[in-house]
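Below: one structure, written as structure tokens.
Of the protein chains in this complex, all but one are displayed in their positions.
Labels run A and B following the written order; every chain starts at residue 1.
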Amino acid sequence: MKQFGKLLSYLGIAFLTLSISILLILLVGSSVTQAFSSFLSGIFGSFYSVSEVMVKATPLILTGLGVAVGSRSGFINIGAEGQLYMGAIAVTFIAFWLNDLPAMVMIPLVILGGFVFGGIWSVIPGFLKARFGISEVITTLMFNYIALSIVGILVRTLLKDPASSLPMSAFLPDGATLPTLISTTRLHAGILVALISVVLVWLLVWKTPTGYEMRAVGLNPRASKCAGISVYKNIILSSLISGGLAGIAGVCEVSGLHHKLLEGISPGYGYIAIIVALLGKNHPVGVVISALGIAALQVGSLGMQRMAGVPTSISSIIMGVVVLLILARKSLFRRLLTDE
Amino acid sequence: MDSGFIALITMYLVASVRMATPLILAGLGEAVSEKAGILNIGVEAIMLSGAFFSFIVAFFTGNLYLGLLTGILGGILVSMIHAVLSIHCKANQTIAGLALNFMVMGLTSFLFLIVFGQTTTIPACNMFGDLKIPLLSSIPIIGPALFNQNIFVYLALIGIILTAIFFYKTEWGINLQAVGEYPQAANSAGLNVFAIRYFACFINGVLGGLGGASITLGQLGFFMENVTSGRGYIALVAVILGRRNPIGIFAAAMVIGFSQALQYNLQTLGFPIPTQVFTMFPYLVAVIVLFLSIGKSIDPSALGIPFERNKR
């Protein structure tokens, strides 16, 4: 009965979201059936469109996974966006600095570099929280802006491509680019990196003593301390991993997709990551599913704009609405959820 | 002193005040909200909504005051959604704020496209002109900066004074603090915690909406997608730098406004320093200030924590 009520409440959220979407489509004056069919064909219409969902999902899985790992130990990471950019900076630096390394060495190296850079960008707020109790919500948020500015400065100075007048770096050396998986698409090996990370994180957080400690600290720091678990160490560790994963997302975007560093490689992946983690209930498998879902929503809405004239910003509205409805779920469907 | 130097200082001060105005307005609102224990990182959404609705009404009616009023309503609307989620639904306030940012960002650009379509020329509306206050405006340097400005600047200045009185000279301020520090005690003393928190969120909506309107009707005269471009987040920074003290927020917003004014100026002068150095500045300072305030508990104890009446 309890499970049934819960299921109904989620169906209710789906229904409300759908109604709002229909309302918005009607507001544009488009045909609802056409909009929906173009949405679906935007996702499933071709081999290419399906691959695009994977391309979009790659950074969302990685950043979402990072946010989820952070939340598990009570580290609310709003800074995945900045950590992603730090990872992007790392890969660019390393690629130009050690430009003649073979891919076999270079790829693991840039991934490690991205992990370290992203990790550092997150461990600073983690340290401030663990050591001094400074709220990470605000610090990680501010670190996003600082990271964006650093990228802006670098692509105009140190890393600027002298051959171009635009603020961007030169193309990465071949050894530093992730291979494209299917030649007619943009799908690159980043998705594999993301999925491997999912498995590793799952093992770490759910199967090892270290992961157990991180989860215990997230749920009850005081009891953890009394049991001899270091709250400090675990927040530091989880913030490092959290930011590191977002850093790898930056590596994948630069190495796999853009092949150069420029501003705006992320249209807010780091913020969407928080939604991904929330919808995925901070679980690796949930994160993959919700990342694919949100990527599909974005790709589908592109199709909807092309063929039915519905602005793509509808995807952003839907994301916001779904999250707001989930936050309000227990109040909205109180009668269904009397046992919760 | 060299008259050219005075002119330069005056010019920067005037520009700084203009840049600071939306931050002051939104920052004051957020400070009221945080004092009551509601952390709203959706200030950006409140401002964006205020900017959008004030522009739409000003554009179609030509009446700026009507636009200003609608901007306030737009701000209230967003803030109250956050309030219902935080207070009634006891939801995670950070995520609620973030989700509102997504939704309002999408919604304003969606509606803007519906109303104006894909246009090459940006639709523009009238703007509030400068109101010269006799005598005061002729004070050197400060006069032009504070007393020869548009209505939003004056509203911001009045807002600072009223908020300061509200916080430090009235029982209301004590009630607000009690609700943010120890809501159970406030409730037990007979205060209505929910009502006070809703009221604080309402004020946040009014001031944030005004802040948004000050961008479209006071600075730009037009609206475009994401017109606030992160000012809501900078307002959060101003609140931290100013430690939720109205005067402090004013000072913080002025420092940020000054660095922004400098940034635009250097850009037009073609200095070789990337402007991002200045964009970064307020955030860096905020992190440093947070670091320096270590050990002093500056956040209200119940910030971000929902109040539950029947809790056991």
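Basically, a contact is a pair of C-beta atoms (placed from the backbone, for glycine too) under 8 Å apart; a residue touches a chain by one contact, two chains touch by 3 or more.
As a working rule, contacts and distances are computed from a predicted model.
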item: Missing subunit (named according to UniProt) among the choices "Rubredoxin", "YeeE/YedE family protein", "dTDP-glucose 4,6-dehydratase" or "Simple sugar transport system ATP-binding protein"; value: "Simple sugar transport system ATP-binding protein"
item: Residue of A:105, A:182 or A:223 touching the missing chain in the full complex; value: A:223
item: Residue of B:61, B:126 or B:184 touching the missing chain in the full complex; value: B:184
item: Candidates A:131, A:207, A:281 or A:334 - the one touching the absent chain; value: A:207
item: Absent chain, residues of chain A that touch it; value: 203, 207-209, 212-213, 215-216, 219-220, 222-228
item: Where the unshown chain meets chain B, residue by residue; value: 169-172, 174-175, 177-178, 181-182, 184-192, 301, 309-310, 312
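Definition applied: only the chains that are shown with their structure count from here on.
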item: Centre-to-centre distance between chain B and chain A (centres being mean Cα positions), rounded to whole Å; value: 28
item: Chain A to chain B touching residues, read off their complex; value: 24, 27-28, 76, 78, 128, 132, 134-135, 137-139, 141-143, 145-146, 148-150, 152-153, 156-157, 271-272, 274-275, 278, 311, 313-321, 323-324, 327-328, 330-331
item: Touching residues on chain B, where the partner in the complex is chain A; value: 39, 41, 81, 84-85, 88-89, 91-92, 94-96, 98-107, 109-110, 113-114, 225, 230, 233, 236-237, 240, 274-277, 279-280, 283-284, 286-287, 290-291, 294-295, 299
